[in-house]
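Excluded from the complex is one protein chain; the other protein chains are retained at their positions.
Order of writing sets the labels: A and B. Residues in every chain begin at 1.
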Amino acid sequence: MKKLGSIALILLLTMMVFTGCGSKDGGAADNDSAAGGTVSTDGSTSMEKVIGSLAEAFEAANEGTTVTYNPTGSGSGITAVSEGRCDIGLSSRSLKDEEKSQGLQETVLAYDGIAIIVNPENPVTDLSLDQIAKIYTGEITNWKEVGGNDAEIVLIGREAGSGTRDGFESITGTEEACKYRQELTSTGDVITTVSQNPDAIGYASLAALKDTVKAVSVDGVTASEATVKDGTYKVQRPFVLVTKEGTELSDTAQKFFDYATSADAAEVISAAGAVSAN
Amino acid sequence: MQTKTFSKERKRYIGLMKTLMAVSAVLTCALVAFLIIYVMYKGLPNLSWELLTTEPSYLADKIGIYPDILNTIYIVLATLVVVLPLGVGAAIYLTEYAQNKKLVAVIEYAAETLSGIPSIIYGLVGMMFFCEFLGMGTCLKAGSLTLVIMNLPTILRTTQESLKTVPQSYREGAFGLGAGKWRVIRTVVFPGCVDGIITGCILAVGRILGETAALLYTAGFAHDAYNLIDGLGESGATLTVALYVYAKEQGEFEVAFAIASILMMLALLINLSATLVGKYYKKRREV
Partner (left out) sequence: MKATSKLHKTEQQLLREAQRKRRFETVIHGIFLVLGLVTVGCVLMITVYLIIAGIPAIREIGLVDFLFGKVWASTNQDAKFGILPFILTSVYGTAGAILIGVPVGFFTAVYLAKEAPPKLRGIVEEAVNLLAGIPSVVYGLVGMLILVPGIRNIFHVPDGSSLLAAIIVLAIMILPSIIKVSITGLEAVPKEYEDASLALGATPTETWFKVSVPAAKSGIAAAVVLGVGRAIGEAMAVMMVSGNVANMPHLFESVRFLTTAVASEMSYAGAGLQRQALFSIALVLFLFIMLINATLNFFLKRSKER
């Protein structure tokens, strides 16, 4: 029994040490007090940088609050908010009619370009929207047909619930017709995969772009915040905050919502690579 | 042996078998060596004090795995606290109390089934049951409860094994002295199975450390650092989940390899402890 007692004591002491750790007070129990509350967001992986920056800025300005973000994909985020599993859903596409009829409301936070990316080793620098559509439906299969090397094009795309995929396919008119080689679950994954395969092509959120890949210009227009803002870069979609009609947001969540859609947040959003809508 | 008198086929057979054995053994060793060296080589240079003790920040564009380390520790502790009583209790029941052989067989079969279920199904059921049905939401608690069910068989089995090694004469002696059953268990049997419990603990910790699929949707992948009590109620990524997210979804391979090297060192530590504990108790028993 003595041994058992000492083991139990060790476990208990270890746990007590950790009650002192950590720099946040979760406060999951007091969701309604403005000083110290939690906001849970869930959804689009493309919005990660934007939401992450907004969350940090908000937490820094409001002592004791926590904003959590689960990158599960636009479709999943919409489901999560409609099922009440999170406060605010994040979607990188507009809501569909049937989603709106389920009582979901959308608030546009920002606009984001969908960059068409290729490997930096790829000599191709410009593609027309039509060529892109043909590549993804399998009509064009070799890079040499669009001015590149003699190599088979490797199509990288997103999984079926992705807002980015939805945006891409609706703008290029390739719904349900894309012949993907890989269907990945996040924008970052697409970027990583394209950066590792010299013959790959993919689409990813402009805000998430890294210099490990190269974005081609579409119909001569380079993707950038300016061209997204004035609409000349056609392949773009809105970043949307999704809330449920009739369900009131907790104080903290409402505060975050207001902050994110205010003009103050515009700078943070720009720094993250998207174009603020407010 | 006079190999000169062997037929050609025999010689060829022996030679073939020996070659296959050598090749396989070399292949296995080479694989292990390669994995360890590659991961360490790519990971150790990226292990910095800053990485280990800071949180990730979007605004400052940096990554830190301190929250993930904390989350991992919390989940291990929370799981152990629940699974130890359950597993040890069940093992004690099976060896000390159970009379009905059929019931024993049923429980043991159940434990074996549990240990064979893939972790992704645990993740799915855990998500449905703990996160949605019980309304916990995505949090470390839900993840740890899922892990409890996963590791129950391990603790049960190791405790049972060591309970069986307690000589029946100990128990009979204690009964003979007039002790009640519970007292016998508490004072005679239990100390004898502590080594099994510890081994089971170590094995379970090893399994928990390596688990990803069961935690992805039950515990989530947030990167915030909390204290223990609050942390259990919040979603958080453990080291393995963080590795997956950083590697697959963000392409931050340096961080991923750093985490991988930490995990590998932990795996080595776990194995060493299990072996040492085994040796220690073996010696004690032989005395």
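Note that in this section a contact is a pair of C-beta atoms (placed from the backbone, for glycine too) under 8 Å apart; a residue touches a chain by one contact, two chains touch by 3 or more.
Keep in mind the model is a prediction, meaning the values are calculated, not measured.
The chain omitted from view is touched by exactly one of A:Asn197, A:Thr222 or A:Gln254, namely A:Asn197.
For the options B:Ala78, B:Ala142, B:Val188 or B:Leu209, the residue in contact with the chain missing from this view is B:Leu209.
Looking at B:Ala111, B:Met136 or B:Ala225, the residue that reaches the missing chain in the full complex is B:Ala111. If you put the missing chain back, the residues of chain B touching it would be 1, 3, 6, 10, 13-14, 17-18, 20-25, 27-29, 31-33, 35-36, 38-39, 85-86, 89-90, 92-94, 96-98, 103, 106-107, 109-114, 116-121, 123-125, 127-129, 149, 152-153, 156, 180-182, 206, 209-213, 216-217, 240, 243-244, 247-248, 253, 256-257, 260, 263-264, 267-268, 270-271, 275. By the touch rule set out above, chain A reaches the unshown chain at residues 72-76, 78-79, 83, 151-154, 159-162, 176, 180-185, 193, 196-197, 199-200.
Here is the rule we go by: only the chains that are shown with their structure count from here on.
Rounded to whole angstrom, the centroid-to-centroid distance between chain A and chain B, based on C-alpha atoms, equals 34 Å.
Every residue of chain B that touches chain A in the complex is listed here, in rising order: 55, 57-59, 70, 73-74, 77, 80-81, 131-132, 137-139, 186-187, 190-191, 194, 220-222, 224-231, 233-235, 245, 248-251. Chain contact summary for the complex, chain A toward chain B: residues 1, 3-4, 11, 14-15, 18-29, 38, 40, 45, 49, 52-53, 55-57, 66, 68-71, 83, 85, 185-186, 188-189, 191-192, 195, 210, 212, 268, 271-272.
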